[in-house]
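One chain of protein is taken out of this complex; the other chains stay put.
Then we have chain A:
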Amino acid sequence: MTTLTAKDKQTVKAFWAKVSGKSEDIGASAVARMLVVYPQTKTYFSHWQDQSPNSPAARKHGKTVMMGVGDAVTKIDDLKEGLKELSQLHAFTLRVDPANFKILSHNILVVMAVMFPTDFTPEVHVSLDKFLAAVSLALAEKYR
């Protein structure tokens, strides 16, 4: 389920090339939605003074996340190796329950649908969904 075919990789790279210019907006929107639709995710951000979905901290976090996603696109041929350090960070420092990767991935997909309704076809959707699942798995690699 997480093996990306050549077609998947091509599709993801092509779509990312189209949308990466808006990656900050995508990230901010995805994080904002996550905090609103899945309020339990706010528990990871109790250190933010302002936990509201459009706060500067939330926007910044969205940017950070999408930079990671963009980086993962360049390492698409070996996500496990490429995301090794990020996995260490999430496993030992952040300790985000991996169930939340699925939640954030879902919200990234929703934002793609909102911002790029014609480009986010079912074919792009399935490849991007597989890619985000593979990224999530690579991020959880060092957990135990």
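Note that in this section a residue touches a chain if its C-beta (ideal position, glycine included) is under 8 Å from a C-beta of that chain, and two chains touch if they have at least 3 such contacts; residues count from 1.
Just so it is clear, contacts and distances are computed from a predicted model.
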Q. Out of "Elongin-C", "Cytosolic Fe-S cluster assembly factor NUBP1", "Globin domain-containing protein" or "PIGT transamidase", what name does the UniProt record list for the absent chain?
A. "Globin domain-containing protein"
Q) Of A:K22, A:K42, A:K60 or A:H106, which sits in contact with the chain we cannot see? A) A:H106
Q) Can you list where chain A touches the absent chain? A) 32-33, 35-37, 53, 106, 109-110, 113-114, 117, 120-123, 125-126, 129
